[in-house]
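Here the complex is missing a single protein chain, while all its other protein chains stay put.
Just so it is clear, A, B, C, D, E, F and G label the chains in written order, and each chain counts residues from 1 on its own.
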Amino acid sequence: PRSITTEAVTPSSSMKDSFSKYAEYLNQFNDKRERVVKASRDITINSKKVIFQVHRISKNNKDEVLEKAEKDLSTVKDQHIARLVNELQGTDFWKLRRAYSPGIQEYVEAATLCKFCTAGTLLNLDEINAMLLPLSDPSSEPLQINILDYILGLADLTGELMRLAIGRISDGELEYAEKICRFVREIYRELTLVAPKMDDSSDMKTKMDVMLQSVMKIENACFSVHVRGSEYIPLIGSDDASYTLLGVPDFE
Amino acid sequence: PRSITTEAVTPSSSMKDSFSKYAEYLNQFNDKRERVVKASRDITINSKKVIFQVHRISKNNKDEVLEKAEKDLSTVKDQHIARLVNELQGTDFWKLRRAYSPGIQEYVEAATLCKFCTAGTLLNLDEINAMLLPLSDPSSEPLQINILDYILGLADLTGELMRLAIGRISDGELEYAEKICRFVREIYRELTLVAPKMDDSSDMKTKMDVMLQSVMKIENACFSVHVRGSEYIPLIGSDDASYTLLGVPDFE
Amino acid sequence: AAVEKQFDEFRHRLEESGSLRDRIRAVATEIESTTRIMHSSLLLIHQSRPIPEVLEKAKTQIDVLKQLFSQLGEIVRESPGQYYRYHGDWRTEAQQVVSLFGFMHWLETGDLIIHTEVEEKLGLNASEFGLDVEDYLIGICFMSNELPRYVVNQVTAGDYDCPRKVLKFLTDLHASFRLLNLRNDFLRKKFDGMKYDLRRVEEVYYDVKIRGLASNGDPKGDQTIQET
Amino acid sequence: AAVEKQFDEFRHRLEESGSLRDRIRAVATEIESTTRIMHSSLLLIHQSRPIPEVLEKAKTQIDVLKQLFSQLGEIVRESPGQYYRYHGDWRTEAQQVVSLFGFMHWLETGDLIIHTEVEEKLGLNASEFGLDVEDYLIGICFMSNELPRYVVNQVTAGDYDCPRKVLKFLTDLHASFRLLNLRNDFLRKKFDGMKYDLRRVEEVYYDVKIRGLASNGDPKGDQTIQET
Amino acid sequence: AAVEKQFDEFRHRLEESGSLRDRIRAVATEIESTTRIMHSSLLLIHQSRPIPEVLEKAKTQIDVLKQLFSQLGEIVRESPGQYYRYHGDWRTEAQQVVSLFGFMHWLETGDLIIHTEVEEKLGLNASEFGLDVEDYLIGICFMSNELPRYVVNQVTAGDYDCPRKVLKFLTDLHASFRLLNLRNDFLRKKFDGMKYDLRRVEEVYYDVKIRGLASNGDPKGDQTIQET
Amino acid sequence: AAVEKQFDEFRHRLEESGSLRDRIRAVATEIESTTRIMHSSLLLIHQSRPIPEVLEKAKTQIDVLKQLFSQLGEIVRESPGQYYRYHGDWRTEAQQVVSLFGFMHWLETGDLIIHTEVEEKLGLNASEFGLDVEDYLIGICFMSNELPRYVVNQVTAGDYDCPRKVLKFLTDLHASFRLLNLRNDFLRKKFDGMKYDLRRVEEVYYDVKIRGLASNGDPKGDQTIQET
Amino acid sequence: AAVEKQFDEFRHRLEESGSLRDRIRAVATEIESTTRIMHSSLLLIHQSRPIPEVLEKAKTQIDVLKQLFSQLGEIVRESPGQYYRYHGDWRTEAQQVVSLFGFMHWLETGDLIIHTEVEEKLGLNASEFGLDVEDYLIGICFMSNELPRYVVNQVTAGDYDCPRKVLKFLTDLHASFRLLNLRNDFLRKKFDGMKYDLRRVEEVYYDVKIRGLASNGDPKGDQTIQET
Partner (left out) sequence: AAVEKQFDEFRHRLEESGSLRDRIRAVATEIESTTRIMHSSLLLIHQSRPIPEVLEKAKTQIDVLKQLFSQLGEIVRESPGQYYRYHGDWRTEAQQVVSLFGFMHWLETGDLIIHTEVEEKLGLNASEFGLDVEDYLIGICFMSNELPRYVVNQVTAGDYDCPRKVLKFLTDLHASFRLLNLRNDFLRKKFDGMKYDLRRVEEVYYDVKIRGLASNGDPKGDQTIQET
């Protein structure tokens, strides 16, 4: 019996040629995306471990704890970020940004936290990027963390600094906490002007709200130590003027 | 100067011992979860490729297309599901279910689709699970796909069958489409009684709605072919009774 | 002060990229408005105006588009390696361009416009500022959505050979798409829609066929589409 | 028919697991209600009732809980290898039990109850039906939340030695938790809360100290908590 | 003591109403599960099984439902004047029952089941424990949603007279609903949805009619819809 | 005192605007209910009742609407220059009125009702209390949504000339809308929907044409759409 | 005709219950506005105005409320046995009334207002139109939320005996609530919140005590909370 429909189930060869090119392109690209996602997950999980290591500091073990954290951090860089760099070699970094952005943000969070604890300063984007340079093949354009991921990581940093500040107050390191407070306030203030200019500012808006909460938590903790400390002198009348509530003469 | 706070930054040794055990447990467990997630992603992406391969069938290339699909499917099993089995060896399969469930569901979708196309029947859970048995070390409990993941995969299968049916009608294989229609209707009907009993039935409720949409899309397509075909005889008055609209005498 | 300096620089750079984006959006809006005019001209095809006349009118916009894409390319090249950062701001418009060019090309030649042909018509250079492959494919799906309507209106106007030609073309196109492993949900959804276009064209072809209206009853192996 | 048979079996199995879940929920509800009674008894500690009296009353519920967990274990064991399938249905209750046992244990001994001790008290057997480690840890965080309130009320009632003891304990506990690499967001959030408990207890300790009310001004190296 | 006494009484009353609600939910769950079985049987209608056979199977559940509603009524009557306090706990199920009974009744008689007929079939007594009017109306809307699918499948199976009958029925039903002044609530939304059912059935009737498949075979000038 | 005085005044003003809004909402609700009745009458057109009869019934509501809009205008004029402050409270209703008037006008004359004609029928005065242009356009889009249904039902009832007329009207209307530069808003979305109405009417015209049912009976070479 | 008759009746009944609900909402709005005025007067307590003066002003609204509840009762009684059908429309307001009456009663007498006392003050008759027990309990929880603020402000104003009294009251209230078996619902959530009120009051009492500000001036060994 006849059939009405066309029998041409195989497309014309020129069309087929074009489409096998498209198909190959899509296959390779999707595979690469998968590898990038996996590298990003590894960067995230190992950066989180570095952050936890930092939270293990107390008054008397700073050096050893931070030394280990820095070591772990460079392992993250050398092992996992290196993998990412390798994958992205030669592609437009922006095309796969959504696939690796979470890992990079967490790495920024860990790296800036370490730096603040060791040096008391903000690790600049240029400094981080300089550290990444050796990972790239000199012949192709090196992977550089973009402003957006750096800022998003920084926004999360303030949450970790809040935890650090509460811990430091418990350990009697009030000045350390106040230093964190000033630092976080400064970051917050700077970001108020930068946040609305981000590519996707709605995410950042939420992060700004959370950041303000963190700032206020530190401020409230400092307030509380302050008013409580005020009772010391009138009641005890000690002549030991350095006897503040949770004095930390050994900080720095 | 004295400090009021305790200096005991190191916990008492017995407490520390317990907690290092907890810490080790959590570290190992989280690492395992990461590896399971990655295996699951690989299973997903490769099962999706199998599904696309199946959609490449047309009236004249069924055997070769399906042969390749089946081959690819067993590669998914031997390479990626085997990895999963290896990771899960000896752990409670339910503990990490959320980490591997997406991959398993996609695999079920691919496997049942292949089976329907080759044999016209539903691949049973027991049959799939029997195929997985050789992957497990005989000494430990073998990984078996649970009912829930099987049913969730089956629910997605109906979407693929809908695509297949529309394609078959285009290719003139009306009977094939009607066969799919009956098959999908049966699955839908069976699932109406099963769905509300699922562990998390809210997810399933959405899938049931989508499934009904798929059933109706096939029914509408069959309806449309039917009413259009009805015009043939009165107008042409041909004596060739087998000359139906999109007759597919060569199907089966 | 170091902190302040860094953030000053950030603000500066973000403002720069913000203004870049504004300029991109401005060009994209013009592209959009040009494609609307082009589409408007092409719509007359559904009222059975002669193809050459319709195409001629639509083609007057090609140079405008070429010009706009050249502007777009220049803007994007100011920020090297960041094509995909701003991609989302013009991709819908690019897909629409592909769809229209594809339809016009098909009307003229009966063939599918290929990726590099679109780039060429727009004066794009793949190594610097090219057309994304997925955008090309999505645009082709949009083009396919226009075909059933075209066929219906052509038959209404008495052109009974049209369904056969469109059916041949769409069958080939559909088969080609099946070679792809799609991941992107949007593209996959668009491709699913192509199945329905194909079905609709088949139905029209059938309607014409059973009434003996088709000029040539045998659709097999016919390669005469290009002859038109 | 094969399909039908399979689905019949599915329905059967799902009904089974559904009814299993119902039975688990029923036991969990009883556990919840027993822990409420226990908690209610323990609350009297905030009104400065003598510890032995309070504990005695609370302890009467331990056997009830043991009994209920034994029922739970039996039900769960009916479905081997699926502990974690139903885990979500009783974990909140288990955490609450850990919290209460931990508090009672601390009141009695000054020490942290450890994971296996909780299992023992509940008659659990880790190899068959044990206590999940995360549940244990979350329960311990809940316990920590009770301590500031306890300290405040004890000082109000004139027990000025309490802040020192609690501070020592909580400092140790906090240091121990820092050894963990937490991933689970809920547990991490709970652990963050422990920091605030610690701070509050410090504040009370400070209040007592500067007023010369603490029995022993020197908190260093004190291991006398157990002596109470 | 007055306070204590009061709280004793409260506990008592809350437990009572809590357990009442539990019992209602238990019966409602059974109703739900029975309607599912019924629905599942009715689904066979789409596979062109003979109506009597399909109905017979579905009808076996009517007695079960009657029994369950009698239980429900008894429970609710324990708490006189509080029908609407617990109404929310079974209304979805009641609407589903109406929908199914309505569909079966229509299959059998071609007529709309009326409110009192549903009550009768369920053994309800409006003065004591009746069927809420809104629930009846919502259930009828649900029934309407089933009709387009039924029509499509009937035509595919060769029953070309079905669209006309359904269209007549749905047009009347829609007109009846329009007489109501509906508030902007759930019922209104459901009723607005009925418009789409009507439109779909009109389209199917159109498809059949234009091809001369409708029973009178003559696509021209047929006015028989109005004549019925 | 300045503060106190300020807040006194604020209270006064807020109460005033609150009550104004309440009154507007009350009138809008009545408009809504009147348009429902009108719509209900017009629906009979789908059952092939004679146009004059249907229109006559619907027209009885025009005076009611005029009266209500006059009330609305008076209320709004109490607060000069604040038309757009309260606009959101009645615009949906105004759009519905446009849609119905437009449909009736088309049934009567075959032409599009124009903006000033609607204002006139409602007794509105553009300089004081007019009809917003966007509301007019949205209402026209709603009217277009009714046309495919009308065509389908007319053909079913044997009026084979209807599709050609509606297609001509809708093609022109669509072309007119294309002249507007619409922003990406609600109106644009509604207009995009009009494309589907047009396509559906083309399909019905095709169905009629290919079966030789169109008035001139000849499916070949008919160019009569353009000739009109 | 049976169908038509049925729908006529439905329309009638739905209109009736719709208008009933409107009237209930209107009264509830007035209740809400009266409780706002009452609350506003009571707020002065936080600025240390003398209790009698504050209460006197607030009490002027009691009669208004009584009047409104009497209206409410009349409306609801029009539709016997349907108290709970409309209950959701006024329950938030009723809870607010309980909260305010409870606070006033406590300020005056130091005791908890009991359920029947609220009914009495509102002129309600439990057998006809009473106060729902859950609403009473939720209202009491709202009242408890006000107490920490009251204590803080009283201490600031120099009333150091207040924390002890409030703590006693709240401890008792909390213990009473613990006797109830609450379901996992809104009331349970509100009750869980009461714990925080209690904790805050304990903290204030602690602050006062440790500084020797409590009336008996002696921070040591004071057991007077229990003695009261």
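Here is the rule we go by: a contact is a pair of C-beta atoms (placed from the backbone, for glycine too) under 8 Å apart; a residue touches a chain by one contact, two chains touch by 3 or more.
If you're wondering where the values come from, they're calculated on a predicted model, not measured in any experiment.
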Hey, which of G:R21, G:R149, G:R178 or G:K195 is the one touching the hidden chain? G:R149
By the document's definition of touch, the residue of F:H39, F:H87 or F:K121 touching the omitted chain is F:H87
Applying the definition given at the start, please give the residues of subunit F touching the unseen chain. 2-4, 6-8, 10-11, 13-15, 18, 80-87, 111-112, 114-115, 133-134, 137, 172, 176-177, 179-183
Residue by residue, what part of subunit G touches the chain that was omitted? 33, 36, 40, 43, 46-48, 149, 152-153, 155-158, 160, 204, 207-208, 211, 213
So that we can see where the missing chain sits, which residues of subunit A does it touch? 182, 185, 188-189, 192-193, 196, 216, 219-220, 222-224, 226-228, 230-231, 234
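Keep in mind that, in the parts below, only the chains that are shown with their structure count from here on.
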Considering only mean CA positions as chain centres, point out the chain farthest from subunit G. C
Expressed as a multiple of 5 degrees between 0 and 180, the CA superposition of subunit D onto subunit E rotates by 175
Taking each chain's centre as the mean of its CA atoms, how far is subunit D from subunit G in angstrom? 34
Between the Cα centroids of subunit A and subunit D the separation in whole angstrom comes to 34
Could you tell me the distance, in whole angstrom, between the mean C-alpha positions of subunit D and subunit F? 66
Mind pulling the residue numbers of subunit F that touch at least two other chains? none
Hunt down the residues of subunit A that sit against at least two other chains at once, touch-wise. 4-5, 7, 9, 30, 45, 58, 170, 245-246
